[in-house]
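To keep things clear, I will list the structure first and then write my remarks on it.
Omission of a single protein chain aside, the complex is shown with its protein chains in their original locations.
Chain lettering (A and B) follows the sequence in which the chains are written, and residue indices restart at 1 in each chain.
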Amino acid sequence: MKLSQTKLLITLVMTLSAGLVSTNALAKLNSCNDPIVFGTTISETGVFSTLAEKWRRMTEVFAEEVNKDGGVMVKACNKKIPIKFVIYDDQSVPATAVSLYERMATVDNVDFFVGPDWSSMGGPVPPLADKHKIPMISANVATPSLYDRGLQYFWGTPFPVVPRWSERYFDMIKTVSPQPKTIFFVVHDNPVMKGIAGFWTKKAEAQGLKIVGNETFSQESKDFTALISKIRAARPDIVYIASFDNPSVPLVQQMRQLKVRAMDVHHTMLTGSLARQVNKDVEGMTGELPWYPGVKGPYDGLVERVLQRSGVSMFDYIFTLGRIGSYLVAIQAIEKAGVVDREKVKEALFKGTFKSPAGDIKFDERGFPDNGAFAIQMQGGKVFVVWPPEVATGKLQWPAPTWQ
Amino acid sequence: MSAALSLRGGTALACTGLAAAACVPMFGNAYATTFVFTILIAYILAQSWDWIAGEMGYVNLGHYCFYGIGAYAFSIALVAKYPVLLALLFCVAFTAIVAMLLSFPLFRLKGDYFAFATLALLPLAEILAYNLSDITKGGDGISLPPQSVLSIAYWGALGVCVVAAYLTVWLNRQHFGYALKSIRNDEEVAEVMGIRIFPVKLRVTVLSASFAALAGALQSWQLSYVDPPTVFGLNVALVPVAMALLGGSGLLWGPIIGVLLLACMQQWLLINLKTLQTTIYGAVILLIGRFMPGGILRAPWIRRLPWLHALTREHHERIDSSTTHAAVQGHLPLPKRSIHREQPVLQCQGLTMAFGGNIAVNQIDLRLMQGEIIGLIGANGSGKTTLFNCISKVYEPRSGSLSLDGTSLIGLRRDEVAHLGVGRTYQIPRPFGDLTVQENIAIPLMFKHQGLAPREALARAREFIAYVDLEPHLTERADSLSLQQKKALEFARALASEPKLLLVDEVASGLTPIEINRFVRHIRHVRDEFGITVIWVEHIFSALAQVVDRVIVLEQGQCIADGSLQSVIADERVLRTYLGSAAQLPNAGSTHA
Partner (left out) sequence: MPIEVLIQVLIGGVLLGGLYALVAFGLSLIYGVVRILNFAHGTLLAVGGVAASLAYAAWQWHPVWLILALIPIFVVFGWLFYRGLLQPLEKRNHFESTVGTVLVTVGALLMLSDLTAKLAGPTQKNIPLRFESFEIGEIIISMSQVWILAGIALLTIAMHFFLRRTWFGNAIRAVTQDSVGAQICGVHSSRMKAATFAFGSAIVAVAAVLYTLSFPVDPYMGFGLTVKAFTIIILGGIGNLLGALLAGLFLGVAEGMTGLFWKPEWAPAISVILLLLILVAFPNGFRIGKRQ
């Protein structure tokens, strides 16, 4: 009895492990009959899911819209090939994301990777691209140091990038009157935001503005009275809030309540989500937006249709353009390579320039782009692009009336 | 299914599992390897957590903290270009030191307070990681050079798992394991039986933290990245806890089963469902908590399945049968002390103990001579048990002197006092509930001065058990005994600590006359044969009257009479406050109260 029971146990264990052990099937690349498969994970649940919603639907609709007129043009096959997404939820846990990307590489046999988003994922996941030699165009991975690791198969499309984030805003304030002299930085403790503050404090100084304060607040902070007292004591002309939209909701509300006065209050992530939560408090604030429906550019029709059908608003969360940007780059890279081949697509991506409704996406040798943003201002509850003047949809009100 | 068969079955299963796990990186694809790797890491975390929780009974909800600290320490060392092995060593050493430092404040708490405080460590660690950005690079996180180290990390993790599993088995058979188990059951009694508590807690915390740190280091090596939300996030902190509890905390196979089930279920849900995966995952955990709260391996219907018997045995079912079947010699293996009637064994002067404004023991002077049997009587609330508690150092007296055989007991710990030779029973028996009768007796034998090895102690415990006629219940759990049996167990356990002075607290209440007589005989016997001095608190006066040499009467914390039986019962004050005026000296040998 003992022997047969042991045998049973061994058989059981072997069967269970058989499910995990599988031969490494070759990818169906270079085939002209099978759809092009993109593998991605989206943080649909867990802490990062609060940053955007409905992206699975948006991704599926994107594929449908592209496939409506056949798909992606592949010269070597002399026809358009449809695309397909394999989507998993990484639950905002990096270890889970890693095992899912391994699965997509070895079991689901995807052709290319798009995504993931967020620095926490952008750390562990991209090395897998190099390991399996699958080009990965990640979306909202904005921390520049993650591109400095010498990875060959990794690109990203954060919108905008730190060195260009407030470029148009600072250009704009050179031209306003009365000229602002002092600026106070309020920074959310997050690598991207700290990167922005670090970069743009220097630029502000170079432009002749005096920095009268630089305070950081943590993600969990709820009571900003102390910080706001410091702002009021410094009486700056510009309050520059470098923060994600959500954590700054109490900050903006309390700034209004405590009657902070300035020529302008600038927010690096002035989104629909923020506007919805603080209502009228957002009036008169300036910010950045990578793109806004109505601003013309390549693929704008496709993007507008995708957004409309999936019920996603570009203004709600700025990360949406990053996601869509990675998809647009992926299909353009295949078109540019002319063949569904990983190495050829990798060459096409290297230091390549690709089109998007917000302007060109130009990668440097690290895979880091140079995306910029438009300066916007909230007026009468609506968002207006106020700089550069060529694409402006409204006129800047300076000094911001509601902050006086 | 016999224990031997279960042991072979269990070992066979373990070896098979190990072999299968070892095969994965060689024959499996990267996905399988990564997935099994996360299982290995989860097992290390769950098992190391269970050493403190399942074995010792302290629920450390901040266990994940050590994982994160290990991950950061390792990554910092690696980025500073130290070789991997040195970095691992550093991470273990650093985390061990942090664990040691944290033990001092944390172990001042008990029960739920301990759980709350440890839970609060995680958000603290996360903020420290964000803000000490010179060392930890803050929110940027630390990027390790992206080499593919999956295989090496996997082997490393597998090795650590094997060591953790082996340690768990080994622990259960060691002194250390028994110390943990006694603390889990009743910390105060464990100390009174001679176990020095704090070093045990410290050691198990350091051990647990070291393994968690290794898990953190290996996983961050494989991910080649670490940042604050990844390692200190509250969202993943409870997962190892849930896994260990789900399988069966305190069982040898509990953590591994819990880990396997939950990890596989989670992965299956992720792959096959597009939505609500976490709801289903949570529902499974909730339902198991509701219907199988001891863990899956303790569910009655699972225990009945013969082919799972290898996995579901509790630790006491694994005790070596040789210790339960050895022959009993029939006499107590206690040292025979010679009695010098003129020498005092216990002296106290001006002993005072107060609780707030209530003075329970008020300036008591006492001398107990060697070999005396002394009765301690008095109304309820007169301070008898408090006096006992002062002598056995359950309380530290406010003032006064107290010495045993010339050695002062003031300022000593309970275990030190136990080693000096004070043994006691409790008024309401406090056995180590989830240990067997045999183990209960074995524990003082293991932890007395020059204690025995566990196997020897278990064997020798049988003599004591036979002495109090508990032989038929040798391998039963102590909490399944009747009141009388528990009192017998208490008595035997107190004897096993080889006391010079035995404090017996109301052992006769609730017993039948025959049972009372037996106790009286035992008490006389241990004094006559082994020279143990006995002081006995009792309300059943006829029992006392049969053996005592002297009676001390307490009233409101003060000693109002101290002398022979005759003189005490004739004393006016004693009659008025305690005995009642109708009391008569019963005839020697009578058995009714």
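In this text, a residue touches a chain if its C-beta (ideal position, glycine included) is under 8 Å from a C-beta of that chain, and two chains touch if they have at least 3 such contacts.
Not measured: the values here are computed from a predicted model.
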{"item": "Hidden-chain contact residue, picked from the options A:D189, A:D237 or A:D264", "value": "A:D189"}
{"item": "Residue among B:V98, B:V192, B:L207 or B:V241 touching the omitted chain", "value": "B:V241"}
{"item": "Touch list for subunit B against the chain that is not drawn", "value": "59, 104-105, 108-109, 112-113, 115-117, 119-124, 127-128, 130-131, 234-235, 238, 241-242, 245-246, 249, 275-279, 281-290, 293-295, 298, 434"}
{"item": "Absent chain, residues of subunit A that touch it", "value": "44-47, 49-53, 189, 215-218, 220-227, 229-230, 233, 246, 249-250, 253-254, 256-259, 273, 276-281, 317"}
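Throughout what follows, only the chains that are shown with their structure count from here on.
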{"item": "Cα-centroid distance, subunit A relative to subunit B, in whole angstrom", "value": "52"}
{"item": "Residues of subunit A that touch subunit B when the two form their complex", "value": "2, 5-6, 8-10, 13-14, 17, 20-24, 44-47, 56, 87-89, 91-96, 98-100, 102-103, 105-107, 119-120, 123-124, 126-127, 130-132, 143, 145-146, 149-151, 189-191, 194, 218, 220"}
{"item": "Touching residues (chain side subunit B, partner subunit A) in the complex", "value": "5, 8-9, 12-13, 16-17, 20, 23-24, 27-36, 38, 41, 123, 127, 130-131, 138-141, 143, 145-146, 148, 219, 222-227, 229-230, 233, 235-236, 267, 270-271, 274-275, 277-278, 307"}
